[in-house]
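Only a single protein chain was left out; the remaining protein chains are all shown in position.
Moving on to chain A:
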């Protein structure tokens, strides 16, 4: 049994909230007084959990708490979690930028992060000088840079300007040169933080392509941090899920993603809209009783996947069921753009012919593979003839998850809010000179 290349044992990281001032000095003095008497740090026993949205009640917060895991040589480990879950802090500790408050990390190899591009670039130096400077900062020896300098220059595509100070470069050229250096690093453990992938679209594509290349092709040990579940699923064999600074799941990548999405949707999605008695929105004797949205036939299953049919449901109470009442579900994307309105005007109504109070139940279906993965918000309208009587904003929220993919399929989320699957045909036409 091979020993792990990286062993993380019980690390925690405490941060102070707020400013540095005289109060900090008092704490430092107290801490020092405890230490010289051989006692433990008095502030390690306090501190609240890392929950970004909670109100800050204490001066200390645990950004990470009791993190333990190990990585085998050649393994590609995914690290997933929401913003502020502690991913970046963990990476910082792993790459030795900052130390843990408690615990230890043992490593058998050098760790480098691929996207720390351009660290230490000096604008006064030429491109070539900067390659050496940046390379050695990232842990290469001069010899290693010597061996790769031609390759790096070629990859950067800046050969013409290589002996010009980098302050004369366009910002794009600087990024290209910097990335070229980073891409030719050969550390034993590579940290890839896709969250940090910045730059223009072309550069992002190139950078992410190179990352996938390294992690898949070369059998390198990789820690892969990403928000993109599809690429985590394809690249990684195992993943850990961070939540509020703690590992909430550690296991096979499929299970980790399911766990993460379920967890995220539990806190994010509102599949059902219900009201307490007396709080129902009501106008002109029309009352919105409840509404829901979910996978067809399994209303409460979370998350909804791209290849699920989605059922919309709405119940309205009225004093007269012959009134011309309709409901509309308006879909908005995560940035608040209106995507479409789905209405019941075309519904096949079987109204009763005598006027009496009752409830109208509306059901509609969104076909599978229409909505792309992402978050969607739904506004609900109750309309009589052409007048909107009830407008209920942000009534429902859903998260559409990617469908299960097989390894080797195209990676990543296709852009846009719709996942269209229109029929196309392709025909072959032979070329002959006469018809030219």
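Here is the rule we use: contacts are C-beta pairs under 8 Å (C-beta built on N, C-alpha and C of every residue); 3 or more make two chains touch, one makes a residue touch a chain; residues count from 1.
Rule of thumb we're sticking to: contacts and distances are computed from a predicted model.
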{"item": "Name per UniProt, for the chain absent here [options: \"Nitrile hydratase subunit beta\", \"histidine kinase\", \"Transport permease protein\" or \"GerAB/ArcD/ProY family transporter\"]", "value": "\"Transport permease protein\""}
{"item": "Touch criterion as defined above, residue of A:96, A:298, A:345 or A:363 at the omitted chain", "value": "A:96"}
{"item": "Of A:124, A:276 or A:427, the residue in touch with the unshown chain", "value": "A:124"}
{"item": "Chain A residues that touch the omitted chain in the full complex", "value": "2-3, 11, 15-16, 20, 24-25, 28, 92-93, 95-111, 113, 116, 119-120, 122, 124-125, 129, 132-133, 136-143, 165"}
